[in-house]
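For this depiction, one protein chain was excluded, whereas all remaining protein chains were kept in their positions.
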Amino acid sequence: MMTSPEVKEYQRRAKKKLVWAAVFVVIIFLLSIYSLSVSTYTMSFAEAYQVLINHILGIEPTTITDIIRDKIVVGLTAPRTIAAVFVGGVLAVCGAVMQSITRNPLADPYTIGISSAALFGTSLTVALGISIIPFLGHDVAIASNAFVFALIPALAIVFVSSFKKMSPNMMILIGIGMMYLFTAATTFVKFNASEEALQEIYEWSLGTLSKINWDSILPLAVAFVMALLVFMMVSNRINVLSAGDNMSRSLGENPIRLRVVCFVIVSVTTAIAVCYTGTIGFVGLVAPHIARLFVGSDNKILIPVSAILGAIMISATDCLVRLLPGGLPCGVMTAMIGAPIFVFILYKQRKKAAF
Amino acid sequence: MASSVEELKKEYGKYTFRKILFIVICICLAVTMFWLSLAVGTRQLSLEESLTLFINHLMGNIPSRDSELWYDDNIIWNFRVPRALFALIAGAGLSVAGAVMQGVMKNPLADPYTTGVSSGALLGASIAIVLGFSLGGSGIAGAGIVINAIVFAMIPVVAIVAMGPFFRKSPASLILAGVAVSYAFSSFSSLLLVTTDSSTLATVYHWQVGTLSDVSWASVPPVLAVELAGLAILFPLSNKINLMALDDKDAKSMGLDSEKLRMVCLVILSVMAAIVICYVGVIGFVGLVIPHIVRLILGSDNKYLIPASAAFGAAFLLTCDVISRSIDVSSSIPVGVVTSFIGAPIFLALIIREKKNVW
Partner (left out) sequence: MAMNKNTKIVIAVVVILAAVVIVAAVFLLNNNEDVTKDAKEMENSELKMYGNINGDGFIDDKDTKIIKGLIDQGKTAKDYPLADANQDGKISQEDIDLLNKVIKGEICTIWHMNLFDENGDGTMDYVKTSTKFPISSIICTGSSNTFMMFYLMGIIDEVKGASYGSSIDNLFNDTYKDTNKVVKLGTSSQKIDFEDGKGAASEVIHSKNVTAVISDWNRSYLPNYQDFETAGVDVVRLAAATTDLTVMCHDYYMLGLLFQKQDRAKEVVAYLKEVMGKIDDAISRENKAISAVASSMTNYYSVGDSDYTAIIKRLNGKNPLDAGSWGGTTSIKVLDNLDVFNTDKYRYEYVIHLRAYNAYTNDADVPKLYNDYTKTIAEYWEHKLDGQYLVNANIPIPARLAYVASIFYDDIDKAWADQIHQGFVDKFFAKNDIKVSELPFIYPAA
């Protein structure tokens, strides 16, 4: 009846998931506030918050130190903190969706070749100065090139799927084929590039938030909102895909079309994120798995919780690299932290039938 | 009754004949490319000149230091010959490693680097280059770098074997374990590389990218020994590897311990791949695509797949190397780029036009 033990159990579990989600939201909030005070410019928390409060209250900084601090905290650290949330959210959501629609736990937003295509676009600009859209400043040219090229794998998949039925494996394989092509082309460009160009390309490929400023925030916000909203809307349909293509069809879903559409949106939003930060790895792969440990595989709640966890991951690692000397790119940290977590996930999963 | 058995025998005979013919053709192709490759390079020598120099040297007829031919003989014998031999050996080894990996892992995406040997070797080489080991040897094939790379390349293998008791040794788990180890090692390399200056990064990058430009006679014996040993061990196992296509339980009922064989094969082919990486970096595609192409022509019987992959892989890599040397640009093209540019479209075409599943 209404309060049968099974129903009670289900409600209890559902409440537990919501509690976890709330906990994560609180964590990202606190983390962001902390992150506002962290910078490679040595400042104490109090000084950093003082600068922020002054700025919000409209008080103009007077001494040279204050002016510089204001520039750094408001101009660099603040957008960086916000961007961390957006980028982490986009990558994690796209990762969760990719894993669901390809039914492959190793999928991440870069699986269909986006990262190598974007890297190729970047290397073209940095090493050869070639830009698809002419007359742009150096940084903007890198971003626009990366964006344009990152869309190519999705276009290819759309193109092929128009005349050929595609299984998930086939999509992955096409993505891998294109990854090889772009990697080869990038290798060729890099092999003859100057050393400074190589260093810049390498840093970009690891992924870093150091190029973020206020101009980047709007597109990233758009990408974040788009990914979250669109995928949450189709989350039920994505759930159905996990039953297998034939089952999905019998449930009234067109798996191939859904997959292609999802790929395109993943590509576009990831491309936007990637063109400002470079290809930060691991977040798209690991965040959804961690989320699954807490809230299960129902995409309706998995997607938003992945987003929050992705935001936490990138926020935390970015804080860490700002505290350490040497100006490390954020992607190095996500890899170093992500790899052991990944191994741990494998260990936990060993008894499950999935793999 | 008798006639249909006869016919069956004839059919089967034709069937195996085709496969053997393919292997023979590949071997002939490889040998022809070997002769051709002696004439391709910076120093402009005609085919006749190159072959004459080579055969003379082989027969002990080495020009003296003062003779005009000495310079060209040095180029042929000390640069082009070891490079061609290395390409043949490495091509064969990587292709066989790839074929076995795909059979043992039951996964068409597996290649010899799946266990993480390439990231291990990269970490070893990065450490060696950043810390400045380079015990003689020329360029990136310095002995210090090679030794360090081999040592570190074996760590992922050891790790996966050691982690064995904690995981099911199913193919999927092993792949995932390899990926995890790969990521861990790459992150350490990144950490190391991102804090060095740009010229060190350039050297590491040059090592990593898969180029045969720095191959000399010193590189050939170790690789030859390891690859031959590997082939000698793997080839007799081909029937057993065929059985691995079955589920582990079914294979057990036929008398095969799948998990053990998987581990053994993994270790062997990782060593085969690692030794190549340590000298020339990561040449992609050969291990992944060659076995697929051969499967499409010959089917999946490992008894023929393994030798055919070896022969075709050898010819393929040498051809790619010759191509990379003939293109007329004033910069050098790493052979890994050529293999990818040729291999990737073939790979894509294969996927798209795929009618029957051979995996």
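Order of writing sets the labels: A and B. Residues in every chain begin at 1.
One rule holds for everything that comes next: a contact is a pair of C-beta atoms (placed from the backbone, for glycine too) under 8 Å apart; a residue touches a chain by one contact, two chains touch by 3 or more.
As the structure is a computational prediction, the values presented were derived from the model and not from experiment.
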Omitted-chain contact residue, chosen from B:229, B:297 or B:327: B:327
Absent chain, residues of chain A that touch it: 39-42, 64-65, 68, 71-72, 76, 192-194, 196, 208, 210-211, 325-328
Touching residues on chain B - with respect to the absent chain: 41-44, 70-72, 74-75, 78-80, 130, 132-140, 142-144, 147-148, 150-151, 154, 157-158, 161-162, 164-165, 195-200, 202-203, 213-214, 257, 259-260, 263-264, 267, 324-333
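Everything that follows uses one rule, which is that only the chains that are shown with their structure count from here on.
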Residues of chain A touching chain B in the complex: 105-106, 160, 164, 170, 172-174, 176-178, 180-181, 183-185, 187-188, 190-192, 195-196, 198-199, 202-203, 206, 281-282, 326, 328-329, 331-332, 335-336, 338-340, 342-343, 346-347, 350, 355
Chain B residues touching chain A - in the complex, by the definition given at the top: 108-109, 166-168, 170, 172-173, 176-177, 179-181, 183-184, 186-188, 190-191, 193-195, 198-199, 201-202, 205-206, 209, 284-285, 331-334, 336-337, 339-341, 343-345, 347-348, 351-352, 354
